[in-house]
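A single protein chain has been omitted; all remaining protein chains appear in their positions.
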Amino acid sequence: MLTKAENDRLTRVGAGTPMGETMRRYWLPALLSWELPEPDGAPVRVRLLGEDLVAFRATDGQVGMLDEFCPHRRASLWLGRNEENGLRCVYHGWKYDVTGRCVEQMNEPRPFCDKIRVTAYPTCELGGIVWTYMGPPEKRPPVPQFEWTQLPESHRTVSKVVQACNWLQALEGGIDTSHFTIMHRALKLNPLQRGTEVDGPGVRGGAPTLEVDITDYGYRYFGIRPQPDGSRYVRGYHFVMPFTQLRPLRPNKDQTHGHYWVPIDDETCMVWNFYSSHDPEPIGERSADSGNGYGSHVDVRNGFRPIRNRTNDWMIDRQMQKTETFTGIDGINQQDRAVQESMGPIVDRTREVLGPADRAIVATRRLLLEAVDTVARGGDPRGTGSSYYELRAGEAVLSTAVDWRRTLMPVMYPQTGGAAPADLSLRAKVYEEAGN
Amino acid sequence: MLTKAENDRLTRVGAGTPMGETMRRYWLPALLSWELPEPDGAPVRVRLLGEDLVAFRATDGQVGMLDEFCPHRRASLWLGRNEENGLRCVYHGWKYDVTGRCVEQMNEPRPFCDKIRVTAYPTCELGGIVWTYMGPPEKRPPVPQFEWTQLPESHRTVSKVVQACNWLQALEGGIDTSHFTIMHRALKLNPLQRGTEVDGPGVRGGAPTLEVDITDYGYRYFGIRPQPDGSRYVRGYHFVMPFTQLRPLRPNKDQTHGHYWVPIDDETCMVWNFYSSHDPEPIGERSADSGNGYGSHVDVRNGFRPIRNRTNDWMIDRQMQKTETFTGIDGINQQDRAVQESMGPIVDRTREVLGPADRAIVATRRLLLEAVDTVARGGDPRGTGSSYYELRAGEAVLSTAVDWRRTLMPVMYPQTGGAAPADLSLRAKVYEEAGN
Partner (left out) sequence: MLTKAENDRLTRVGAGTPMGETMRRYWLPALLSWELPEPDGAPVRVRLLGEDLVAFRATDGQVGMLDEFCPHRRASLWLGRNEENGLRCVYHGWKYDVTGRCVEQMNEPRPFCDKIRVTAYPTCELGGIVWTYMGPPEKRPPVPQFEWTQLPESHRTVSKVVQACNWLQALEGGIDTSHFTIMHRALKLNPLQRGTEVDGPGVRGGAPTLEVDITDYGYRYFGIRPQPDGSRYVRGYHFVMPFTQLRPLRPNKDQTHGHYWVPIDDETCMVWNFYSSHDPEPIGERSADSGNGYGSHVDVRNGFRPIRNRTNDWMIDRQMQKTETFTGIDGINQQDRAVQESMGPIVDRTREVLGPADRAIVATRRLLLEAVDTVARGGDPRGTGSSYYELRAGEAVLSTAVDWRRTLMPVMYPQTGGAAPADLSLRAKVYEEAGN
């Protein structure tokens, strides 16, 4: 449970808000690279942290990310012409390069270009994503080189979808491992049922014990479920500040999947899904859900809006809910989105009751509030270094005789083995707050 | 005319508002019983007095009426599973019975159910309606046993439709008898014209004199219209606090029809229509307008929204208005709704001019404001007793030699004959306020 002030502090991301300023200290996924397929192609609208931007790929391939509105009379540059290394406003022909400099003014007999600039944010491309950084130039962190972005294209894929609620409740739904074997369960095995996770051989769902270790990039956490044969089923995740989750696919599959929950504005977010495989075989089977091939879930041409949404009750099927799946909604990600959107645009956290199964939720809020304080004091918040570059997720079914940390840590930290110590005092506070 | 403060006081119904607290002292129609046809069926959303609720019929047939949002993390319980005598949240499997007690928490290794409750309101079923009571438990009045609800199913029927304006202007339009023979008139007899009242044999419309008698449940009122043959046409109605009207069908038909105008929120209400016959023959002819058979007026599957509405100008037909009906809008209830919605979401009562023909309007406001004061002082407002149980409407065409009260009172109070005296001093105030 939070106070109203804390809830506002955590959820609002406009320029000048505490969380808004904190978010602006990180690189943000802005576009799929294929949305800007060619130099001098059509510009694309981007809305991030409540700001309206326009992106374009210049003649030299670089991506410009400008304020949407021309500084002259504020016509939308989205209507603009993407010409020889610059975006030109169609109203009076003022033209801007990727750094925001004005390089031409067609309507003035004696131009004064050198006095004109449009806000421009730096960009980089990694993992098929155009990232941008909207914060103070002198605070720009190293580029967001997540391990999965370094794999060959055949071993990674990425997609996105708009979600009609605040970013934090989407994030909290994603890092919440305790719902995993409840909400997403199948009531009976149905080989034609797409997107429904079923208990694997020898793996049983149910209420997990949750362990959370605070780190310099965020935290790692583990859901531990006792199995009928006396073994333990342990899932190991990472949370990287401020909105990233890495998660395992399933036991015996060396894959790291994950999400970025990126604020479009206070009441809308973009959910990014990535899939990567560390195994020799390619990731191909997920491609139907990514890139141009979203199938029937996402209306890609209509701004990546989901087909199932609040206006159609997420196409819930009450008969299916009776007999086949717990929710009656088709697709894991669709189930998550339905439940998170059902809470309303910004959930009222003054009226919730958390328990020990919500430790990851509590840890996230604690770290985000800490980051806001750090930024306000002029410091660098967690996750702005590069320690998260090596991270992978891990999962195993292990006998109680085995120390599962010894098994999972080398998988989850392939380079350092997780050498840096966890922050035990902060962890103690989180445990206390969530209840024991 | 009201002050702005009075208008706000009368129209706003959210929790904590004066009228909201007053409304919460009465049983409210919430659903048609057939919307919850079977035990363990799909839950249904209900919005009442600005609160979002979810209703479900439990295994034993009882109807639960819960706050829509799970107290844990506030997922919508409308997405929930209606299982063995309880509604289960699909997010983490917390389950609630009809009294709001938490009986299971699937995600916690050591559950703490006894600490968790969801807001639950009591319900009852009468006359094919699920009623609920949202006020303080110790103030719960006797169940709303209107006489028509006690008739056999063959002799009563009920329907509902959403109206896009505040409940009070819908109510004021309904209890306003003076518009009856004006707005709803036919310009010429057209046997194919559905829903248009025409003057009956020997009955002439026109400006009525209005008499209002204040009672302990609200008031009865009479519209008296002189007829060409020297007789008087008298229609006798009841208003039962806070939003009920009983009205006669037409002379020589012993039927009581009526409405409940129930606030969904400040700018929307549900208009309930009931029809009942005290004659031996059944009510059958109205069934096309009720239950599942709404015909072409109401989009039942789309939340009982009306087909004719503000967005399509209520499908007004100007040619029909020229030659056939006064409004050019098809159907009595549709004409009422059009005019009431045309005033805007909440009519500005600081800018109206009332006259003697508006006495019923004035009486209603007077009684509602009195009720608000009574509740604020801790008392029980009018209409929370059971004196309204016996009421019927009545109507007659009578010679001036006859005392019409002697004729109508036994019809309108079949058990007591209206023994309880009317409040004459309050009546005098109402008459003065409306002008004489």
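Order as written gives the chain letters A and B; numbering starts at 1 within each chain.
The working rule: contacts are C-beta pairs under 8 Å (C-beta built on N, C-alpha and C of every residue); 3 or more make two chains touch, one makes a residue touch a chain.
Everything numeric in this text was worked out from a predicted model, so none of it was measured.
S.K.: Which residue from B:Gln321, B:Ser387 or B:Thr407 sits in contact with the chain not drawn here?
M.R.: B:Gln321
S.K.: If the hidden chain were put back, which of A:Ala75, A:Leu126 or A:Ala422 would touch it?
M.R.: Of all options in A:Ala75, A:Leu126 or A:Ala422, contact with the hidden chain holds for A:Ala75.
S.K.: Which one, B:Val347, B:Val375, B:Met409 or B:Val430, makes contact with the chain that was left out?
M.R.: Reading the full complex, the residue touching the unseen chain is B:Val347.
S.K.: Identify the residues of subunit B touching the omitted chain, counting contacts across the whole complex.
M.R.: 172, 178-179, 182-183, 206-209, 314, 316, 318, 321, 326-327, 329, 335, 338-340, 342-344, 347-348, 351-358, 361, 435
S.K.: For subunit A, which positions touch the chain that isn't shown here?
M.R.: Against the left-out chain, subunit A lists 42, 69, 71-76, 78-79, 81, 90-93, 105-110, 112, 115-116.
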